[in-house]
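Shown here: the complex without one of its protein chains, the others still in place.
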Amino acid sequence: MQTHQAKRVAIIIEQVMESRLTDALANAGVSGWTVLPVLGGSGRSGEWSREGQVSRGTGMVQVVCIIRPERMDALLEAAFGVVERHIGVVTVSDCEVLRAERF
Amino acid sequence: MQTHQAKRVAIIIEQVMESRLTDALANAGVSGWTVLPVLGGSGRSGEWSREGQVSRGTGMVQVVCIIRPERMDALLEAAFGVVERHIGVVTVSDCEVLRAERF
Amino acid sequence: MQTHQAKRVAIIIEQVMESRLTDALANAGVSGWTVLPVLGGSGRSGEWSREGQVSRGTGMVQVVCIIRPERMDALLEAAFGVVERHIGVVTVSDCEVLRAERF
Amino acid sequence: MEQMLSLAAANLLSPIILSFALGVAAALARSDLNIPEAVAKGMSIYLLFAIGFKGGVSVADHGIDATLALSLLAGIVLSAALPLIAFALLQVMGNLSRLDAAAVAAHYGSISIVTFVAGTSVLESGGIVAEGYMVAVAAAMEAPAILSALWLISRGGGDGKRMDGELMREIMLNGSIVLLVGSFLIGWVTGVEGLARIESFIVSPFQGVLCLFLLDMGLVAGRGLRGGSGVLRPGVLAFGVVMPLIGATAGLATGLLLGLTTGGVALFMVLSASASYIAVPAAMRVALPEANPSIYLTLSLGVTFPFNLTLGIPVYVAIASALTGG
Amino acid sequence: MEQMLSLAAANLLSPIILSFALGVAAALARSDLNIPEAVAKGMSIYLLFAIGFKGGVSVADHGIDATLALSLLAGIVLSAALPLIAFALLQVMGNLSRLDAAAVAAHYGSISIVTFVAGTSVLESGGIVAEGYMVAVAAAMEAPAILSALWLISRGGGDGKRMDGELMREIMLNGSIVLLVGSFLIGWVTGVEGLARIESFIVSPFQGVLCLFLLDMGLVAGRGLRGGSGVLRPGVLAFGVVMPLIGATAGLATGLLLGLTTGGVALFMVLSASASYIAVPAAMRVALPEANPSIYLTLSLGVTFPFNLTLGIPVYVAIASALTGG
Partner (left out) sequence: MEQMLSLAAANLLSPIILSFALGVAAALARSDLNIPEAVAKGMSIYLLFAIGFKGGVSVADHGIDATLALSLLAGIVLSAALPLIAFALLQVMGNLSRLDAAAVAAHYGSISIVTFVAGTSVLESGGIVAEGYMVAVAAAMEAPAILSALWLISRGGGDGKRMDGELMREIMLNGSIVLLVGSFLIGWVTGVEGLARIESFIVSPFQGVLCLFLLDMGLVAGRGLRGGSGVLRPGVLAFGVVMPLIGATAGLATGLLLGLTTGGVALFMVLSASASYIAVPAAMRVALPEANPSIYLTLSLGVTFPFNLTLGIPVYVAIASALTGG
């Protein structure tokens, strides 16, 4: 089956920043993404879990974005503007997609 | 540690189609997958989020499937039969696995 | 934008083993991971779903860990010690990260 | 007329309608107020269980009415027939594609159980009794409309195989039908004695739970309006108000023909006037994935549901009272 | 005998049993009816809190019985001893591997708190009182069985290190034990006065919440039966009915020896007859991951739980009444 090269960008970020990030993505012309829930994790700022959350407003989410390779830089630029001052992780990996006309 | 080449297929699809997709996978001889929840997203058919759902029946899920490279085409064929008329995204990426005897 | 090579290790494992796994990771010097919820899946031990769970204590989660390539082996070693006797899947893939100083 | 106005006013200023309005306002103002999905689902299970159980107890108490079977049959016929009217009307009023029109039509033949619950609550506060088996009629009216709509599409040619056994099973055994019918039977079997044991759970807090549930419905409807407002042309919007009136008229005629009580006639009107937004949308996503969900959801939940809740129900009750001399 | 039959019939036609049956039926028919995990968990927290609190208040009200400590001790011994019987029986009746047999045995030594709650509710509707501290006995019986089962395995050789401090802590401080004991103490401290403040929350709606909770239990049990029916051979299935009867007999002897009231004896029977399906399965997944969960879950939740709920409890109550002259 015919597949096409693409990039998969995954951004783990605080829930309160979610709409700011997706707004920034939309502004940068990125129109497709998926938001996944996150139960907990650990990083430089310590361990946390949804259940152990002191405030219920401070969970995290993962925003996954599949894009054509040539549009990657615009996306990272936009994402970085939001993520910069905040905790979170940004990863990029290669992938292939079906139905490339969608991206 | 010994690892083996494999493919990771990730399919984002509407929740109501989930059982149809996994049935198709099972019919195609694929016996391993994992279903992950999705909170929301954006695509050609607009933005949505679980909270903003007008109907609670129309959320999305992500089905992830790790398989040996040589079995990929059968899987994509089967998946595509279900996904075809529906919104959703299919990506494939390379990965390595421990315990290859499992796949 | 400047990115750096890294590995993405994803471990799907039973919820009851989660803290044992993350403890083992921490002992092996791995300090960053993210825990994602899993709705259901299928594997050698049959199909299951969170809703269909007979006991509510036996769901699964996915632990995702981004690390520098050179630290991979220590991580896999540690993870394998926990996963060994249990059902579950371990995959490794290449990815790139922003802000490499974090890992 | 006067009675109608005072009933409408009393209805508009009741805690349940104001809670709904609060939800709509919060969503339109983009407040982050939201009720967790699990809690909303829990409340809907409570409401279905309570309404079904009470219906069953009432049947146990008053005995089976000779018209029970006839009412069920009439409900099925209404549910199957209304989509045909809706489909024709949509081709005159809106200019939706055949697929979209059929999908919308399915929603209006089927019913909204929350509208039904709100209807019973208005009847109760007016001291008007209704046949207990009307909840069984509600259950019977959920599915036939879906079949009608799929028949409309298959008749127009196309690929045809929209409906399969699996989908049929999913529709007939969808959770709300099973819970409604099941608790109806439980109520029937255990009767007044059974009710006594769980009365302080399913009767006393009912109105309060309904308030919070409608708060959530308001939030959901408001979000739908915000997102879907661009989708609907004036003709389609008008359909969302005209169709319930047509449905209510059909329900009125049926109820009078069957010789039901005032409450029974009113509930037949409410059921026929209401549009589904839970069972049917899910079925449409499987059977007609090409139809645009924004259209049918916005119309059913954002236009028709609030219309029935605020204006429709008191009007239907007043008309039923007038015509049955209740 | 007559009394037993009428009690059994009354029990079978009570709203709570019928709700359970509805759940099983819906699951077997593969309806999509389901209660969100969070809501089910919320209801179980409510039930544990209410039952613990009321037990504590009753102790505050009637004073401590001299047999409290003895009852706790007896519960611990029963919980530790029953797995040994179960293990021996399984080697005669089924032919499970040692690992599977030990895992199953652990479940039958431990207890099911929902079965206990259903038992108290049958006692209440029969106007039979029981010692308030029986909820403390229930808590004491949760864990010892797990240790017994692990001892059985380690005795048979193998890698041995199944149990560690972490697992021990997890078992002893598992949420339901903590909540049960905690609310028991709160009820004890605040007494009748405290109860008065929250009575309309924890007493009046109790039966109704139990209905919805058992509806969910029925759904879960039904799904388990659907999935696990192939796993169980006839011998193992029979064990699921025989073992509770053996447990009940042991509980009966214990209760009579201790000189408890009719209700206390009946509850000792219910506890010993019931099999865990929450705390123990989780512990087994950690300590005996090679044991097959389908076997012990299907047996405990799909066979023994419904058996106790429908037939077991009324029989135990009738026997306890007959033998204590209650």
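For reference, chains read A, B, C, D and E in written order, and residue numbers begin at 1 within each chain.
Here, contacts are C-beta pairs under 8 Å (C-beta built on N, C-alpha and C of every residue); 3 or more make two chains touch, one makes a residue touch a chain.
Since the model is a prediction, treat every value here as computed from it, not as a measurement.
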{"item": "Visible chains that the absent chain touches, using the contact criterion stated earlier", "value": "A, D, E"}
{"item": "Residue, one of E:62, E:155 or E:169, that touches the chain absent here", "value": "E:169"}
{"item": "Touch with the omitted chain, as defined above, among D:35, D:152 or D:299", "value": "D:35"}
{"item": "Chain A residues touching the omitted chain (full complex)", "value": "14, 16-17, 20, 46, 50-58, 85-87"}
{"item": "In chain D, positions touching the absent partner", "value": "13-15, 18-19, 22, 25-26, 29-39, 42, 125, 200, 204-209, 211-212, 215"}
{"item": "Residues of chain E in contact with the chain not shown", "value": "36-39, 41-42, 45-46, 49, 53, 169-170, 173-176, 178-179, 182-183, 185-186, 189-190, 194, 197-198, 200-202, 204-205"}
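Heads up, the rule we're going with is that only the chains that are shown with their structure count from here on.
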{"item": "Labels of chains that are neighbours to chain B and to chain E", "value": "C, D"}
{"item": "Furthest chain, CA centroid comparison against chain A", "value": "E"}
{"item": "Maximum inter-chain contact count - chain pair", "value": "D-E"}
{"item": "Residue-number overlap at the chain B/chain C interface, same or different (half cut)", "value": "different"}
{"item": "Chain located farthest away, centre of chain D as origin (C-alpha)", "value": "C"}
{"item": "Length of the line joining the C-alpha centres of chain B and chain C, rounded to whole Å", "value": "18"}
{"item": "Centroid distance [mean C-alpha coordinates] between chain E and chain A, Å", "value": "46"}
{"item": "Overlap residues in chain B, where contacts from two or more other chains coincide", "value": "36-37, 93-94"}
{"item": "Set of chain E residues in contact with two or more other chains", "value": "34, 37"}
{"item": "Interchain contacts (touch definition) - all pairs", "value": "A-B, A-C, B-C, B-D, C-E, D-E"}
